[in-house]
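Structure in structure tokens, see below.
Left out: one protein chain. Kept in place: all the others.
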Amino acid sequence: MTAVNNILLELSGVGKRFGGLAALSDVALHIRRGEIYGLIGPNGAGKTTLFNVVTGLYQLDEGRFTFDGVAYSRCKPHVLAQAGIARTFQNIRLFANMSALENVMVGRHLRTRSGIWGALTRNAAARAEERAITQRARELLRYVGIARPPQTLAKHLSYGEQRRLEIARALATEPKLLALDEPAAGMNATETENLKALLQTIRSDGITVLLIEHDVKLIMGLCDRVAVLDYGKKIAEGVPQEVRRNPAVIAAYLGGEATETPRPPGEG
Amino acid sequence: MPDFLRHDKHRAWLAFAALAIVLLALPFATDALLGRGWVRIADFALLYIMLALGLNIVVGYAGLLDLGYVAFFAVGAYCYALLGSPQFGLHLPLWAVLPMGALLACLFGVLLGAPTLRLRGDYLAIVTLGFGEIIRIFLNNLNAPFNLTNGPQGINMIDPLRIGGFSFGSTHEILGITFPSVHLHYYLFLAFTLGVIFVSLRLQDSRIGRAWMAIREDEVAAEAMGINTRNIKLLAFAMGATFGGAAGGLFAGFQGFVSPESFGLTESVMILCMVVLGGMGNIGGVVLGGVLLVLLPEALRNGAGPMQQALFGKTLVDPESLRMLLFGLALIVVMLVRPAGLWPSTRRRRELIAEDGVAQQEQDTVYDSSK
Partner (left out) sequence: MQGSVYALVALGYTMVYGILGLINFAHGEVVMVGAMVALSVSQVLLGMGWPIMLVLPLSLLAAMLVCMVLGYGIERVAYRRLRNAPRLAPLITAIGVSIVLQNLAMIFWGREYHAFPAMLPNGTHTFGGAVINEVQIIIVLVALAMMAGLLLLVHRTRLGRAMRAVAENPSAAALMGVDINGVIAVTFMLGSALAAVAGIMVSANYGIVHYYMGSILGLKAFTAAVLGGIGNLRGAMLGGLLLGLIESLGAGYISDLSGGFFGSNYQDVFAFFVLIAVLVFRPSGLLGERVAERA
């Protein structure tokens, strides 16, 4: 692969406004294939907005981004999912009244084909596909470490399991880039360690990971590179150790040293 | 399949056999016990059940509130009427007209749905309501300058339903048993209804059915997972419309007469009521709702009128308004007390009834308008 192909996602000049407020302005960054890339910053910095732009939930106002060699400016979420970006949500958006298995099976929709005809006739191809979907979904549930019976309703799972289920569902879409919005929020130390191990496994399976996080320890121990947003602008990008010492970054987090800060409430 | 049947193959087969016998013998039993008029009512009941099942795909599976569903019924009915009556002097056979009516309804469904399905739930409801009204107004007025629909008078002398030489409009003798026309229609409609039920069941447990459910649960998340929500919703809409159109054709052939009056907002609401009252998304519930809501007016007509005469000496409330009044009350009461319907699917019950201990998502407005 040439050096150019090494870059999976590249943003240039990306801007997004809401009314008079510039949630993002002139954001440029690039994510290389196979790396774990962190996106950090104080509350309200625009991290989730950036996520939403890159996954098609928001349409950007300026600039563009390139994913896997294809340029996008305004796009619908399912097109980007098709291209290989899958995400989880900060507030967990599972299909609450569907079982854990069904949630992951929905993730397979994108890469499968049977339609009305298959549904009505249940021909051999449709049945085979259905079996494959179910099997892959079970595998993914095991992969992320959900021990409960697969028929358990999503809303009956524990918080940590729900977070992992969302990851499983996203993985079912066979993404090239897995975008996680605060996956460790609300987790204790053990759960966070397990999450870290899971993400490293995902990375070693060839999937690039982009994550928003507040947990500094996790970022330090996991991410290859990190970008810092503040008031919609990128103020630093690089290896976590360097970024951590960057005075602008320290100042952005309300002065004082950027140590293991307790998790701030909510997110802007 | 209801849980108590799932686990015991024997019991399931016995139940089905019993049901089959009851269904097959029903017209004759009804005829003997209640009179032929009630067999005719059963025929209408089956038609409305078909419609309710069609709407169930739209409302129950995909979660799209359609208040103008009767428009597709009308399109199918008028298509049949125009192609099989003295109106244009055409008398096309059933196997041509029925699919054409269904396809035409499907087309209207796609035309209506394409621009509007992305709207919020309540906006979609009003838009579909408007569409239903538009169709009715057009049907009522397209008798000038050239006569397409014969306006408010409607089209009559429509050809009866015919397969090959076998006409459902006349009495036949088969295997020594006399089958009057109403009985024949019963079996025909029963066959169609079973077909619609079959299709609904297959769709429910399929990749498409799952996609509909996902959209209903959380459309944003569904789209983020790669589901082309617009197309999938359109699919539900189009399927519902197709069934409506097919039922419309059967209706026209059965009744022999169509007029804009049969296709108003009242009918749309009644069909919606069947789905909601019976159990959204649950086929058994929808059938139950259909049966109840067709039988009720008849019970009222035969019961309430004379009862009021006996009690008050005159009819205070005519059965028609009483019927609609009860429909309205039923809608309110069901939503308040048993929102998942009389016979809900277990899944719907979970959705619509808040569980203790399961955290509710915080809402942005008093009435959650994010769905």
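For the reader, a short list of remarks on this structure follows.
Here the chain labels run A and B in written order, and each chain numbers its own residues starting at 1.
Keep in mind that, in the parts below, a contact is a pair of C-beta atoms (placed from the backbone, for glycine too) under 8 Å apart; a residue touches a chain by one contact, two chains touch by 3 or more.
Just so it is clear, the structure is predicted and the values come from calculations on it, not from any experiment.
Partners of the chain left out, restricted to shown chains and counted across the full complex, are B. Of the options B:A32, B:I177 or B:L336, the residue whose C-beta touches the omitted chain is B:L336.
Set against the missing chain, the residues B:F131, B:W212 or B:F237 yield one that touches it, B:F131.
Which of B:S85, B:T116, B:S181 or B:T229 touches the hidden chain is settled by the complete complex: it is B:T116. Of the candidate positions B:L92, B:M324 or B:L342, contact with the hidden chain is made by B:M324.
Annotation for subunit B: contacts to the undisplayed chain at residues 59, 63, 65, 67, 115-116, 119-123, 125-127, 129-131, 133-134, 137-138, 141, 144-145, 265, 269, 272, 276, 316-317, 321-322, 324-325, 327-332, 335-336, 339, 351-352, 354, 360, 362-371.
We adopt the following convention: only the chains that are shown with their structure count from here on.
Rounded to a whole number, the gap between the C-alpha centres of subunit A and subunit B is 43 angstrom.
Contact residues on subunit B toward subunit A in their complex (touch as defined above): 199, 202-203, 206-211, 213-214, 217-218, 220-229, 235, 239, 347, 350-351, 355, 358, 361.
Within the complex, the subunit A residues that touch subunit B are 55-57, 76-78, 81-82, 86-87, 89, 91, 93-98, 102, 105-107, 109-110, 112, 114-116, 118-120, 122, 126, 129-130, 133, 153, 155-156, 169-170, 172-173.
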